[in-house]
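Single-structure report; data block below.
All protein chains but one are shown in place.
Up next, chain A:
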Amino acid sequence: MSDSTSATPGLRDRLTQAINQGARRVPTWVLYIVGAVPPIWLFIAGLTGGLGVDPVKAMEHQMGEWALWLLIAGLCITPLRRFARINLLRFRRAIGLLAFFYIVGHLLVWLVLDVQILSQIWRDILKRPYITIGMAAFVLLIPLAVTSNNFSIRQMGARWRQLHKLVYLAAVLGAVHFVMLVKGFQYEPLIYLGVVLALLALRLPILSRRR
């Protein structure tokens, strides 16, 4: 898809340029501030009765769903750059770390507010495949969160890139976790899984070589 397909040559280029220039003006710390708002709002809403009859499940599900959005957003950065020449690379660390923090929040709600009983938590992690898978995704993301800083990138060199490919697996596991926990046949989690798989497919050599 080159510019020749566009009705007004250059329009797409100008749009891309505008986005890229605009993005450059946004400091990355803004994302952390903005990203902190929804969980805080959610917690306050839960305390004040704004989340309905079952605030614990509402928080648990919402945090999990937002975490999936963030994982998906992180997976969009490379395809956007490659196929649309939109460069949001400088936000990827913030998006990835936010995804991790949201997953921590999701996990904390489950541990502290939902299950509460330590022995049952362990049993659930070991015995319930969807929880095992969710936990596996979380564990995979720990080294990525720990190494999401300039120092680690410098230290690790090429291995850093290798390590951070674990996010592909974590995103798939996160989506599978969602697919496995619903009752009956439901589309929503399958759509999430489809989106994750599609974003990963865009990274296949066959597709990424074609530019």
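For this structure, a couple of remarks:
In this section, a residue touches a chain if its C-beta (ideal position, glycine included) is under 8 Å from a C-beta of that chain, and two chains touch if they have at least 3 such contacts; residues count from 1.
In this section, contacts and distances are computed from a predicted model.
Selecting from "Protein-methionine-sulfoxide reductase catalytic subunit MsrP", "ABC transporter permease", "Carbon-monoxide dehydrogenase medium subunit" or "Carbamoyltransferase", the unshown chain of this assembly corresponds to "Protein-methionine-sulfoxide reductase catalytic subunit MsrP" (UniProt protein name). Among A:Trp69, A:Phe83 or A:Tyr130, only A:Tyr130 touches the chain that is left out of the view. Of the listed residues A:Val30, A:Leu89, A:Ile117 or A:Leu197, the one in contact with the hidden chain in the full complex is A:Ile117. Taking the whole complex into account, chain A touches the unshown chain at residues 46-47, 52-57, 59, 113-117, 120, 123-124, 127-130, 180-187.
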